[in-house]
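With one protein chain held back, the other chains of the complex are shown just where they sit.
Chains: A and B, in written order; residue numbering restarts at 1 for each.
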Amino acid sequence: MSSRRFKSILKLSILSAIMAFTSNAFADPVRAAFVYIGPTGDHGWTFAHDQGAKYVKEKMGDDVAITTVESVEENADAERVITSLARKNDIIFTTSFGYMNQTVKVAKRYPDVKFEHATGYMLADNVSVYSARFYEGRHVIGKIAGRMTKSNVIGYIASFPIPEVIRGINSAYLAAKSVNPDVQMKIVWVYTWYDPGKEADAANALIAQGADILMQHTDSTAAMSVAEEKGIHAFGQASDMREWGLNAQLTGIIDDWGPYYLDRIQAVKDGTWASSDTFDGVQQGMVKFAPMNNNMPTDVKNEAMKAIIDLSMGAIHPFTGPINKQDGSPWLAEGETPPNFPDLLTMDFYVEGIDSKYPN
Amino acid sequence: MIRLIPRVENSNLMILLAPILALTLTAISAYIIFVFILVDIEVSSIFYTLFVEPLTDSYYLSEVFVKAAPLIIIAIGLAIGFRAGIWNIGAEGQYVIGGIAGSAVGLYFYDVEGFWIMPLMALAGILGGMFYASIAAFLRIRYQVNEILVTLMLTYVAVLFLSAMLQGPLRNPSGFNFPESRMFHDSALLPIIWEGTRVNISLIVAIVFSFVSWFAIKKHMSGMQIKITGSAPRAAKFAGFDDNKTVLYSLMISGGLAGLAGLFEAAGPAGQLTPGLPQFYGFTAIIVAFLARLHPIGIIFSASLIALTYVGGENVQIDYNLPSSITQIFQGMLLFYFLACDILIKYKIVLFKPNR
Partner (left out) sequence: MTEGLLINIFIGITIASTPLIFAAIGELLVERSGVLNLGVEGMMIVGALLGFIVISHTNNPYLAVLAALLAGMAIASIFAFLTQFLLTNQVATGLALTLFGLGFAAFAGRDYTEVTIDLIGPIYIPILSEIPYLGPALFSLNSLVYLAFFMVFLVWWFLFKTKQGLILRAIGDNHDAAHAIGHKVIRYRVMAILFGGAMAGLGGAFLSLVQVPIWGEGMTAGRGWIALGLVVFASWQPFRVILGAILFGGITVLQLHAQGFDIRISAQYLSMLPYLATIIILVSLRMRLKNKTNRTVPNCLGRIFHSTT
């Protein structure tokens, strides 16, 4: 081989080597995994997360490899599932509170893997938490419900008395009351996130007791179906449930996780990921709404749209004083809004006016 | 025409062969089903992930042990009762109550360290399970109420009680009101015996219990008492064996063991008391016991096999995006074939022409 030839080959090799070393740290696709608490077919909570995952796949194409695991129980087995995923992925999203301790345990053993825990509160160098201000969504549907109810009874199907659920109840009630001082809320606790039969039973019981509008903090479309069948109204939960409530669904709260997931996975790819604590709402686009049903009167629709716009501009806060707790003690003074911690994140009281006993 | 002639003695050859035959038949059936339903997935690789991979990987192997331990403990207790014809279907409920009782003790002493805490918790777990099972024993002895019904109904009650306890007295005061207990402190956690994994002393306890049970059955009179009572209650009564005592003891033992398993789960892999404590170990243990033909040592093997299908099945779920129900189908079929092949042990199959 001539010396010139040899030199050009050498140059080419060195150039290639440099390029290989300095090119993007993840020339291979980023491997992201999602742990779901229910089936994606719930068309509620898990469905919304899965939509977020699909959004990322759509945007990043071959740059990302996504694994999803459904119906993982919140127990010791979850630790094994998360560990299995940690061995083969770069970032893992655990989408339910009950995975908190397991996520933290596994994160300790896999410091190079990133973990994102939904609705939790434990952080670490490689663990972020994220949640959405669903109570902002409740504010909007609360106003609609207050206006649309004729019997002045709103039925609420609640899952577990955890702060997130309590926030939703309080926010919905305050909003409804603000447009309809006579409104009352009946709350049934089903102690499950997903059980279509039980949710339907609860819906029927609430309707029998006079509710003509339903809200839910459970994951299936059962209540919406019951509402449609009985000819009353309801709101979609976590996703657009219009298919099960053509007439019944006035609107719905939609959890839009896609942009957040894209952001975090892209950060892993770019090497810029850092532990964070996200609590976003309408303003950041994490909480969205299903289209308003045409059978809503225009003035109600406009009022709801205005509330959405106010929220998206950060102009209003669903919890703005004066508000007292259920036992009469003061919580927020005139014009005061609560801090995230401890008021919102550990909320364990009903606001004044709700006449149900606080579950304990 | 096929005739079944009862053998004089169980065929020893078949005791070894039948399980293998059952496994083979299950594998073949599963293969056929999967090939039909899962067109674009390599079925043999599923089998590998399900059966072989957990054995070759030290983490998954450790997890098989973690899952096998509670199954062994509960199944040993259940087998005692089943031999006596006493059907404790509600071991899951006793497991939960034992878990609550033991955890409560650990939580009560959350700011105290001491080597005596864990044994105390274990004792509380055993007593809790024992007490809960004795309700069914009492109702059966006094009112002849069938224990299948009572233990089953009480299982639901136990799970609801767990939820109530986690919502109330046992809830973590600094846990943002989520229905979970505090994380257990060091004295309340089971010692790990395999460094780097979740395998704890419950595995040793399980194996010890199974050997103890084996010796007890071989040597002690009550083993024979239970054997006889199960197969012919009236004859047993004539021979002076007390039916009621058998009911009480077998239910209390199986309840106590189930309760201990519950505490082990909370103080072991979970490290706290959560609503996720019930994992159907109480029901799966019934299957484990039957697969082992109620033999204490056999239970170690059948529990390991079932645990293997759980861990392997989970990996199949993750790697191939198949639903977790695939494991249940497999376990169900395994049990079907096992029970079917069992007949070869007890009967001889004879072909003969019917008389004209």
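FYI, contacts are C-beta pairs under 8 Å (C-beta built on N, C-alpha and C of every residue); 3 or more make two chains touch, one makes a residue touch a chain.
These numbers come from a predicted model, not from an experiment.
*Asks:* Looking at the full complex, which residue from A:Lys198, A:Lys288, A:Lys306 or A:Lys325 touches the chain that isn't shown here?
*Replies:* A:Lys198
*Asks:* Kindly state which of the options B:Ile15, B:Val43, B:Leu123 or B:Val157 is in contact with the chain not pictured.
*Replies:* Per the contact definition at the top, the residue touching the missing chain is B:Val157.
*Asks:* Extract the touching residues of subunit A with respect to the undisplayed chain.
*Replies:* Against the missing chain, subunit A presents residues 39-43, 71, 155, 186-191, 194-202, 204-210, 220-222, 225-226, 229, 243-244, 355-357, 359-360.
*Asks:* In the full complex, which bits of subunit B touch the chain not displayed? Write them out.
*Replies:* Residues of subunit B in contact with the hidden chain: 4, 6, 37, 82, 87, 89, 139, 143-146, 148-150, 152-154, 156-157, 160-161, 163-164, 167-168, 283, 286-287, 290, 323-333, 335-336, 339-340, 342-343, 346-347.
To be clear about the criterion, only the chains that are shown with their structure count from here on.
*Asks:* Just the number, please: Cα centre separation of subunit A and subunit B in whole Å.
*Replies:* 37
*Asks:* Could you pull out which subunit A residues touch subunit B in their complex?
*Replies:* For this pair, the touching residues of subunit A are 67-71, 73-81, 83-85, 87, 97-98, 101, 121, 160-163, 166, 191, 345-348, 359-360.
*Asks:* Using the touch rule from the top, collect the residues of subunit B that touch subunit A in their complex.
*Replies:* 59, 63, 163, 167-168, 176-180, 183, 198, 265, 268-272, 274-277, 279, 311, 314-315, 317-318, 321, 323-324
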